[in-house]
Structures are given as structure tokens and as C-alpha cells.
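Below you'll find the structure I mean.
The other protein chains are all here in position, but one chain of the complex has been omitted.
On to chain A.
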Amino acid sequence: MSRPVLILFAHPAYEKSRVHVAVAAAVRDLPGVTFHDLYEEYPDLDIDVRREQALLTAHEVVVFQHPFYWYSVPPILKQWMDLVLEHGWAYGASGRALEGKTLQVAMTAGGREQAYGPEGFNRFSFREFLVPVEATARLCRMHFAEPWVVPGTHVMDAAGIAAAAESYAALIRRLGEG
């Protein structure tokens, strides 16, 4: 791939997940992809900031792959954003380390698509809930790609999971090709 892809994977109970296990398996060995399992690397949330920054520098596309918890990212990903995206490095007058890179959200949600909208149970759309991430990308001068969301995982069957995995692999390939 011409643009190396860094997948920041955050799932505190990966072993219990049905969808992420399949979706991750579809991309983790793709050429040009670095699959970085944050809970596996930092079980105590003690993130190695320098190492993470070096990883970001070495990749062109950054993917947040995670389940949608309480309308937001899992805690380790928030911790990662807090600590790694330092002022003066990722943003601020002299912080240009991430400039021009792409940020892609790839997340799963238990509720169905219809539940996320002005008329739906949750009132707001996925895109609206992801405003903090989008703003983060903008502050870091990154390109915020259209989020890839798999809704309805609570009721998803094996065929649906397989389709999601396939579509995710296609997305990652496309991102890598630029």
C-alpha cells in the first residue's frame, strides 16, 4: 500500500465481542496495516506517549476501531487522545506532526441505524455524536474521513458479521491506496 495504515483498536472485552473479532481478523494481516491493540499493549492504561507518537509519524492513515460506548469512545482511546495528542506536537502553533494525515472512525453500535436520528430513540445521528473526534481531527489538521459505522450488532447474524468484515477490509484497502 502506498499509505501505511495504523489501526488503533480499543475494545476492553475483545474476547467477548462477536463483531470486532471478525472485523479485526479481516484487516489485521493486510500488507501495510499496523494493527495496534491498545488494551493489549497498555492493560493498566499507562500509555507510552513517545512510542505512540513514533507510530503516528510512521503512518499516513489513522483508524480508530472501537465499539460505541455511552455515545463515545472506550476510555483507553480517550486516554490515548488526552496524552498522545500533545500540545506543541499534534496541535498548537508549532504542532504539525499530524498535518495532512487521515483520521478514520470505524465503530460498531448495538442499536440499529433508525435509533440514531432526529426521530430515533437516541435523538442524534452518529455523525453528531462523533463531533468531539471530528473536532480533534480538525485541531490536529487531519482529514476527517466519513465514519464507517456498523449499527445493529445486538441483532446481527453470522451473515451480517461476514458482510461487515468484508466491507471493512475493502475500506482499509481503499484508505491504504489513498
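By our rule, contacts are C-beta pairs under 8 Å (C-beta built on N, C-alpha and C of every residue); 3 or more make two chains touch, one makes a residue touch a chain; residues count from 1.
Please note the rule applied: contacts and distances are computed from a predicted model.
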item	value
Name of the absent chain as recorded in UniProt (options "ABC transporter permease", "Nitrogenase molybdenum-iron protein beta chain", "Monovalent cation:proton antiporter-2 (CPA2) family protein" or "Cytochrome-c3 hydrogenase")	"Monovalent cation:proton antiporter-2 (CPA2) family protein"
Residue among A:Leu30, A:Ala115 or A:Leu139 that touches the chain left out of view	A:Leu139
Chain not shown, touching residues in chain A	14-15, 21-22, 25, 44, 46-50, 82-88, 91-93, 138-139, 141
